[in-house]
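Notes follow the structure.
Not every chain is included here, but those present sit where they belong.
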Amino acid sequence: MGIADELAEIPLVDQHCHPVVLDDLDGGELARMLSEAFDPAPEGTSGFDSHVGLSVRRWCAPVLGLDPHADPTDYVARRTTLGATESSRRLLQACGTSDLLVDTGLPLPNSCSLAEMAELSEARVHEVVRLETVAEELAATEVSAGDFGAVLAEELAKRATTAVGFKTIAAYRVGLDLPPTPPPNAEVWQAADRWLARCARTGRYRLDERTLVAHAVWSCLPLGLPLQVHTGFGDPDLTLHRADPSLLTPFVRALPEDAAPLVLLHGYPYHRHAAFLASVFPKVVLDVSLAINHTGPRAAAVLAETLEVAPFGSLMYASDGVGLAELHHLGAAQFRQALGRVLEEWLAHDVLTPTDASRFARMIAADNARRVYRLDSR
Amino acid sequence: MGIADELAEIPLVDQHCHPVVLDDLDGGELARMLSEAFDPAPEGTSGFDSHVGLSVRRWCAPVLGLDPHADPTDYVARRTTLGATESSRRLLQACGTSDLLVDTGLPLPNSCSLAEMAELSEARVHEVVRLETVAEELAATEVSAGDFGAVLAEELAKRATTAVGFKTIAAYRVGLDLPPTPPPNAEVWQAADRWLARCARTGRYRLDERTLVAHAVWSCLPLGLPLQVHTGFGDPDLTLHRADPSLLTPFVRALPEDAAPLVLLHGYPYHRHAAFLASVFPKVVLDVSLAINHTGPRAAAVLAETLEVAPFGSLMYASDGVGLAELHHLGAAQFRQALGRVLEEWLAHDVLTPTDASRFARMIAADNARRVYRLDSR
């Protein structure tokens, strides 16, 4: 059995994704959700005029019973006939995923629950808790500025009892140059005072105070769970160069010796930078999730670039599927194909043995994540 | 007919180039103009020892009646025998370009006129007005500092009546972190006062005042024409990291809703960053012009990287040909070959249908530019 066939069979651990939305969608809504943009595509073009659009037609259409490369209109019609729930079920189950690590902190309207994700996918579902969301929910309570820091730390400790990891979107909010020491209590108090007043005044609870983000990050470190960090590209809310994982270097150097792994998500177009960090700091692990489902036939190139210097024990599969089960499906289908292509090329160049290739495939597809999140001890 | 053959036939819109120089050139002058460097190549090497040098021998020699890979000396001799004008005519016409968008703001000695470009190329020629040049020409008049801002805005409005777009080289002069709001009049006045005094004192009219560059940019936005922005690599005057298109993000977010498209030129080696901006901001479109004519057989790789996340409706062909008609020709020849190679690979991987490939080829080669610059309504 070749490595590509073997990869088709390995149950995946999807170490970073989000819940799906079970609403029926028209063509415009579907196209919009395929893109990271907030605004619609320019007149004369369509949200399907991109790799992710082509990939839906190529990979998802057959799962819903259509021919590959089905027309977008036919795809939407078929999805509506089956219903969003049945379509999502088919797409998720065809991923062949054993475990989903789900970030529950993205406020997407009508997202399904973790229980529904488990039922739809027939996979084990584990929660990843987003730090910023916990802080924002806390801000909406009667908490005082003086208590904010301590109560947030307590709440994170509570969430740690049921979650498998934390996640921060500091890249979006304050940039990745996190401080190499926990902010002092007095500063946390002042920042909370400033921020809570602003939230109350504007009615908008969006954690963008650098000190409070840093406090949340440093508060979760002693809890023993891996911390996922969004790095690299995302939606229009992101300023790309502030999401360069290299900015994390002073923070990484300052991690306590017994800290759990730091997981760099996405990375693209800084995936080589992320891989460098993984190569020199064994605590750093990574995925290239969003770059798998968004780059179509180039996913193999992105993986190959990442694997130039990333140790094979540091890379993990993830789909970053969000809202649409199509995205979870594209992550899985394209990951299997892309990694298979990379390993086949290495074998053709006589760089490693088939036994090595098989072991690395299993590590990247599932075993590294099982180790990092200690999934087998749960 | 395969996609490569089809691409060979599509009339191109070259959305960013410059006039040619019709002087006869010796080997040293020609080699110098092939490079973006100001200084000659080190002793023992030649300006032909680069992809652009190889490409001239490979692609341009046959157009002048020589064998492919002709020796540089033979090439120069043949070019001299034919004369610069006849050589340029042959090279430009062999591009198969229907429309040239010509930046008239680069002060290259002995550049030909737009009428001559049209005559030589047998293509429609459209003007792109460089903001900095308009400001510098204005500075050389008797304008007062107090009037400078308003007169510049008026002059740009006047130029907009005949141009198809504007261009800024802010990357070279002040870096791409343009402010997200127009500078206040009082600041424009002060900056003009400072800058005009410096121009008068030094006799050098080079717009490098951040406030004035920002004023020029914000003044052209309401005029309804696309604004081209130099991003990425260029000549020795450029500091690369200040030309990272990601630095534009706050400015892009602040664009008025009815603003015309913002066109990121070149991008390389930040072409993935530019593509990301295009993927999340539908107003942002791009080319990889300079990177096509300068990277030889790697143009396909650069295009493929750009098309990882750039929507297919956002990418446009351009040659960035400047001074030498050879560069316009290399842009066209290598673009056709490179995009053909990319699409053939996608077809081989069954990523899209031949109909899709044909449509995307036409969009990138011409139709996207026709839409962005509204060429069909002229």
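As written, the chains take the letters A and B, and residue 1 is the first residue of each chain.
Following the convention adopted for this analysis, a residue touches a chain if its C-beta (ideal position, glycine included) is under 8 Å from a C-beta of that chain, and two chains touch if they have at least 3 such contacts.
All values derive from a computational prediction rather than experimental measurement.
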Original post:
With 2 copies in place, how many does the full complex contain?
Top reply: 3
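Simple rule for what comes next: only the chains that are shown with their structure count from here on.
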Original post:
What is the distance, in whole Å, between the centres of chain A and chain B, each centre taken as the mean of its C-alpha atoms?
Top reply: 37
Original post:
Hey, which residues of chain B end up touching chain A in the complex?
Top reply: 244, 246-247, 249-250, 253, 261, 272-273, 276-277, 279-283, 304-305, 307-313, 345-346, 349-353, 356, 360, 363, 371
**OP:** Spell out the part of chain A that touches chain B in their complex, as residue ranges.
**Re:** 35-46, 49-51, 54-55, 58, 68-69, 233, 235-236, 238-241, 268-269, 291, 294-298, 301-302
